[in-house]
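Written out below as C-alpha cells is the structure these notes cover.
Removed from the display is one protein chain of the complex; every other protein chain stays in position.
Naming follows writing order (A and B), and every chain is counted from residue 1.
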Amino acid sequence: MTASVIAPVAEPVRNRETNTRRRLPLRLLAIAYVSLLIGLPVAFLFGKAFGLGVGTFWHQITEPGALDALELSAKVAAIVVPVNTVVGIGAGLLLARRRFPGKRLLDLTFDVPIAISPIIIGLSLFLAYSKIGAFGPWLFKHGFMLVFSVPGIVLATMAVSLPYVLRSIVPVLIEIGETQEQAARTLGAGMWRRLFTITLPAIRWALLYGIALTLARTLGEFGAVLIVSGNVTDKTQTLPIYIYDAWDQVPTNDAGAFSGAVLLALISITVLVVLSILRARERRLRVDIA
Amino acid sequence: MAGPASDIPQALKAPPAPRSRRRFGVRTLGGVLGVFGGSALLMGYLSLIVLIPIAAVAAHGLGITVHTHGWGLAFWHWTGTTDFSAFWANVTNATARQAIWLSLWLSLAVAAVNAVLGVVIALVLVRDTFPGKRLLEGVIDLPFALPTIVAGVVIVYLYGQASPVHINLYETWMGLFVALLFVTLPFSVRAVQPVLESFDGQAEDASRSLGAGGIRTFMSILLPSLLPAILTGFGLAFARAIGEFGSISLISGGLGRTTPASAYIFNLFSDGGSYYSAAAAVSVALLVISLLLLASTGVASTRVQRRLSQ
Partner (left out) sequence: MSISLEKVTKRFGVTFGVEDVTTVIPSGALTAILGPSGAGKSTLLKLIGGLVTPDEGRIFIDDDDVTDVDPRHRNIGFCFQNYAPFRHMTVAKNVAYGLKVRHRPRAEIAARVEEMLELVRLSALANRYPAQLSGGEMQRMALARALAISPRVLLLDEPFGALDAQVRAELRTWIKELHDRIHVTTVLVTHDQNEAMEVADSLIVLNEGHVEQTGTPTDLYDHPASEFVLQFLGPSTNVFGQAVRPHDLIIVTAGQGWPATVTEISTLGFEIRVAIVLENGDAAWLQQSRAEFDTHPVTIGQAIGVQRRDATVSPVGTRLDPAARSTEAVPDDRALTQRAP
C-alpha cells in the first residue's frame, strides 16, 4: 500500500489487482442480492409465461378482454402523457426561473403524488368527485360519473403521473440558467420562439426522460385506477386491472394473468431501455455543460 | 492577428429588425395575459387533481362538516365541526392498529435493509468494473419501470402457494417483506449512487496514506459523507413502502393477520357506505406518519449536510 503512495504513477496495474481482490466480496454480494431479489422473479415470469407455449401466450394476448384493456391503457396514455408533459414544462419553468408567493406550495403539490399511496390518491379522488363527494351532486347532475367511467380513470392516472416531467427538467433548467434565452432575446427571438428553439432543445434529454417515466407510470398504474374504475370487465379495465382480474377469478386464470403481465412487462422494459439510453445521453451532456 | 480584408463596412447593412415593431411595453399586454392565464390554468389543474382531493380525504377522515349559508356573491357564512373522536376510533381499533403497525415496521425494516445494501450496490456500481455491470444496472432499475401489479403477480407465483422453489410466503409478512424490498431497492441505490460518483477519492487516499485500512477508511471517511444521501434514500424507500399496494395486494391474501395499511384502506373502501370515513381516517393517519418521517429524514439529512460543508 505504501508503494502506491511513493510511486503512484508506476503502479496502476498493481492497484487494479489489489482493488479486484478487495472488491470481490462486495461485488458478489451485490450481484447475488440483485439477482435473487429482482432477476430471479423476472426471469421466472418470462419463463413461466413462455413455458405455457407461445401459442397460448398469443391466444391470451389477443383475447378480446386483453385487447380492450390494452386499447384503454393506450387511450388513457394518449391523453395523460401530453397533458402532464405540458403541465410539467409550464410549472417547471415557473419553479426554476421565477420567484413568487406560493412557490413552496407549488413545489410541494408536485411532491404529493409520489409520496402518497396510490390507494389514497384513488380514494381522495373518489371522495372529492363521486356522488358522495363535495362536488359530486353537481357533477352528477351534469352527467359526469367518476366511478365506472373512463374520465375517472384518466383523472386518477393524471394524478399519479403528475410530477415526473417536472422533477426531471427542473434541475437541468436551474443548471443551465437563463443566459441562452437572454442571448436569443437580444438576437430578436420572442417568447415562444425562445421556448421551442432554445429552452426545450437545451433540456431535451431530461424532458424525454421525464416523459418516458410518465408513460411507464401511466401504463402501469394499478391502485388508484382500481378504486376509481370499479373494475367492471370490458368497460373500464386497463391492462393492470385486467391482470388483477385474471388472478382474482375463480379458478385463477393463470395463463391470462401471466400473459398480461409479460406483455405489460415487455412494454415497461422497452421504456426502461429507452430510459437508460436517455440517462447516458443526459450524463454525457452534463459533462459538456460543466 | 489581422484577419483577411473582408468588405466589412458595406456588408454591415443592417437586416431589418424582427417584424412586430411593438414599441411600447417590454412586457407586452398579450404576454402578461398569457402568463396570467397559464398560471390560472395550472393552479386550476393542480387543485382539481391534487389539492381538492387531499382536502376531501382530510375532511372525510376527520369528520369535518361545513355548513354553508348561501352561495351568493356576498360572503359565505360557514361553520365547521370536526369529529375527532370518530377519527380516533377509526384509527385505533384493533384491525386498524394491526394494519398500521404492520405497514410501519415493515417499511422501516425494508428501508433499513435496502439502505445498507443500497450503499453496497452503489459502491460496486461506481467503483468496480466487470463484464455485465451494465446488465446489473439495468436489472436494478427494473422495479422502477415495472408496474406494481406485474411485480405482484411475479412474487405471488414465485413465493406463493404453488411456488416452484417451494417457498410459500403466501399471507405471511415475509412475503410482504420481499415484495417491498423488490420495489424500493432502486430508490435506495439511486439516492446514493450520484453522490458517490461525485467523490474524487482524495480524502480516502489521504486516509490510507495515514495508515488506515479499508474498513476504517470506509467507516470514518466515506460513510459520514454519504450519510445525507443515505438518509434521503431511506426516506424515499420508506414512503414508497408504506403506501405500496400493487405488489403486495396479491401475496398478502385477503383480510387476515397480514393486511398492510394500504390493503386495509382498500378493503374498507370496498365495503363502502359508512366505511368511507374509516378509510379516509386511516389514510389521514398514514399520511401523517409518512409526512413525519419524510420531514425528519429531510431535516436530519440537511443537518448532516450542513455539518459536512462547514
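Criterion: a residue touches a chain if its C-beta (ideal position, glycine included) is under 8 Å from a C-beta of that chain, and two chains touch if they have at least 3 such contacts.
All values derive from a computational prediction rather than experimental measurement.
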Decide which residue listed in A:S35, A:Q182 or A:T270 touches the omitted chain of the complex.
-> A:Q182
So that we can see where the missing chain sits, which residues of subunit A does it touch?
-> 179-180, 182-190, 193, 197-198, 201-202, 204, 285, 288-289
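By our rule, only the chains that are shown with their structure count from here on.
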When centres are defined as mean Cα positions, the distance from subunit A to subunit B in whole Å is 12
Which part of subunit B faces subunit A closely enough to touch in the complex?
-> 17-18, 20, 31, 34, 38-39, 42, 45-46, 48-57, 59-60, 117, 120-121, 123-125, 127-128, 130, 136-158, 164, 178, 181-182, 185, 208-209, 214, 239, 242-246, 249-250, 262, 265-266, 269, 276, 279-280, 283, 286-287, 290-291, 294
Residue ranges of subunit A touching subunit B (in the complex, touch as defined) = 1, 5, 19, 22-23, 26-27, 29-31, 33-35, 37-42, 44-45, 48, 87, 90-91, 94, 106, 109, 112-121, 123-129, 132-135, 155, 158-159, 162, 188-191, 216, 219-223, 226-227, 240, 243-244, 247, 257-258, 261, 264-265, 268-269, 271-273, 275-276
